[in-house]
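Note that one protein chain of the assembly has been removed; the remaining protein chains are unaltered in position.
Chain nomenclature is as follows: A, B and C, assigned in order of appearance, with residue numbering initiated at 1 for each chain independently.
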Amino acid sequence: MLIQASCLLDFTCTTQVPTTFMLRARSGVGQFVIKEELHTSPFRTMTEFTDNYGNLCQRIVLPEGNFRIESSVLADCMPTIEVDHNAGWTAIEYLPDFMLHYLLPSRYCESDKMADLAAEITKDFKQGYPQVEAIRQWVHSNIRYQYGTTNSSTSAWDILSTKTGVCRDFAHLGISLCRALDIPARMVTGYLYGLKPMDLHAWFEAYLEGRWYCFDATQTEPKGNRINVAYGRDAADVAFASHFGPVVLNRMEVKVEEKVM
Amino acid sequence: MLIQASCLLDFTCTTQVPTTFMLRARSGVGQFVIKEELHTSPFRTMTEFTDNYGNLCQRIVLPEGNFRIESSVLADCMPTIEVDHNAGWTAIEYLPDFMLHYLLPSRYCESDKMADLAAEITKDFKQGYPQVEAIRQWVHSNIRYQYGTTNSSTSAWDILSTKTGVCRDFAHLGISLCRALDIPARMVTGYLYGLKPMDLHAWFEAYLEGRWYCFDATQTEPKGNRINVAYGRDAADVAFASHFGPVVLNRMEVKVEEKVM
Amino acid sequence: MLIQASCLLDFTCTTQVPTTFMLRARSGVGQFVIKEELHTSPFRTMTEFTDNYGNLCQRIVLPEGNFRIESSVLADCMPTIEVDHNAGWTAIEYLPDFMLHYLLPSRYCESDKMADLAAEITKDFKQGYPQVEAIRQWVHSNIRYQYGTTNSSTSAWDILSTKTGVCRDFAHLGISLCRALDIPARMVTGYLYGLKPMDLHAWFEAYLEGRWYCFDATQTEPKGNRINVAYGRDAADVAFASHFGPVVLNRMEVKVEEKVM
Partner (left out) sequence: MLIQASCLLDFTCTTQVPTTFMLRARSGVGQFVIKEELHTSPFRTMTEFTDNYGNLCQRIVLPEGNFRIESSVLADCMPTIEVDHNAGWTAIEYLPDFMLHYLLPSRYCESDKMADLAAEITKDFKQGYPQVEAIRQWVHSNIRYQYGTTNSSTSAWDILSTKTGVCRDFAHLGISLCRALDIPARMVTGYLYGLKPMDLHAWFEAYLEGRWYCFDATQTEPKGNRINVAYGRDAADVAFASHFGPVVLNRMEVKVEEKVM
């Protein structure tokens, strides 16, 4: 299905602020980017680089005053997420080298502290996909989605106490519990068609039997038509904007629409 | 200056043909891609990967019958090429590691056979930029631009005999002569505003005192407003289409226009 | 100065345990590896890969029973660490792309929580090297070195409360405080000649004015003759052994000696 998505950010800076954006989606498994654009006002060019995870990052020094950036993308997407209850766990010795990296704890995913909880949640489930789905459902049922209860320092360990959070927190907890079971897991940010209320979204993927599967603990029943924008270990790697200085975000507007060919 | 460029390719295949395209420009030094799109008819998705040179490549199996692909890009470009007659030669021991690669001979650039010629051409010039400019002018003056005199097997060594060629041959000879003097050189394919007749173009870059400089031996006086699409050692690395099977190219249409913001 | 260093690890496993080692030093800035060897008993081969940080990693499934691994290296090292009190801070917009990564918080380095503390510690110091040296001295003076007070889950934030730790904790705190000031910082594990008691060691590096500088908060006056073995964001990236299963470490023996040519 063709999805047209866009994200508009409107900032005010009282001084120049070096910033890194991660706003431009690229083609990947199950996703083909047909058209992609990035406009700023006032007009500025940026330098771009590809990070360790293959994400395209934009570097710019935001000017004093108002600055608007709008990223939009037209992509062919999978209408449903792939589900395979028979996808097994991959023993560590058979993981590709670069996958080991996704077993490690990271800033917001203290998997090293969650072995017992992960074992408890998944004790009645077969290794592999069923474990991850059990984790997803447990997070969905035990954490309450609520804006304003967490901030950019909140980790998976933190929300185990508060039991509330937003999409990034749900993803962090899912990732942490997977890694605690030696299942590689990573964070994805992007667009989800039909999300309510519409916003930039975050979810997680688990690597099972040779491929990544999509899991979204914020949804009762995860849907497809997602555009993946950035991948990483956790939110530290995939922030849509990293500002090195004070910035006010006046407005953020996300649109995701079906496009008929 | 904003440049809008596009390339339309129209093929006919009598069988399925695996193909790799290199058609999507990316941001780089002096070039910022604002908008980029790739359309095919009939509609097909592709897989994309980034090669050793940072180029974005598209893989597809061309279907039997007609197939049309159109790539277009809007980019902010440098209106003039940078020229610095004082840019010196970088001694080999001070080259960055990955630059050594551009000193080696390659398929179409037999630099190992051209030490004497390169020395002769540049004997009255200062090391560095003046040498490369002397090479560029020598190629421009000694090779006649003529379509149909060379093919995909023609190398720089070959055109030293025939004295004719097209843009890729001019670039190969320039690259070979630079490498023969231990100056890193690479090929660039892309768009050039105002090129006559309009076509996909190729030129070369030489690495001098810490940065790449643009040289174009097909032009009397090289102009800016170029969109770089692909980089590599020579044409083997940067073919806009590599077909693994028989394909007829019915039509190719390239447009490059100034765009007012 | 030539340094001969070795590390012997003696394990017992009650089951097969997939393990990743990071034990083989490589040449780098100020360090040239002349001779390097890795022996195991019983004899086993391993697969090796290079991670995102350039570290050479060894993968093996430890067999049931006893397993001994001994890594040794002979390297030419710098007899003193480089110190430059005039090395300034590099503004974010001038950092190389891949350096941005070392500004982010990571599992054991919650730099996002330490902006105020970092500002307080360095308020009387010039930007750059003097700030980092102030951080190093503050950590050295305020944290007590004591074995057994921390474990593999202890982060920099944790030891701000307990005020005790070992070399990895000292490094984590130093790194976190640097990043809180937008100074790229990374962890190094390796050998230090003359360390008492002798052990595998960890310290940190800060990137200032175009190069990495060595800082060691465990020492009153940091000394040279170090062999760097692994680099990373924090201990999650550079563990000398990551076991995916239960392993008993019976013995660990580290030797570091001067070698006369």
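Basically, a residue touches a chain if its C-beta (ideal position, glycine included) is under 8 Å from a C-beta of that chain, and two chains touch if they have at least 3 such contacts.
Owing to the predicted nature of the structure, the values given are computational and were not obtained by experimental measurement.
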Shown chains that the omitted chain touches within the full complex: B, C
Touch with the omitted chain, as defined above, among C:M46, C:L117 or C:L160: C:M46
Residues of chain C in contact with the chain not shown: 26-28, 32, 34-39, 43, 45-48, 50, 54, 74, 76, 261
Where the unshown chain meets chain B, residue by residue: 18, 20, 47, 49, 51-52, 57, 59, 61, 91-93, 97-98, 100-101, 103-107, 109-110, 112-113, 152-153, 182, 236-237, 242, 244
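Note that in this section only the chains that are shown with their structure count from here on.
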Rotation, 0 to 180 degrees and nearest 5, that superposes chain B on copy chain C via CA atoms: 180
Geometric centre: closest chain by C-alpha means: A
Reference chain A; chain at largest CA-centroid distance: B
Computed distance of Cα centres, chain C from chain B, in Å: 44
Whole-Å gap between the CA centroids of chain A and chain C: 30
Multi-chain contact residues (two or more partners), chain B: none
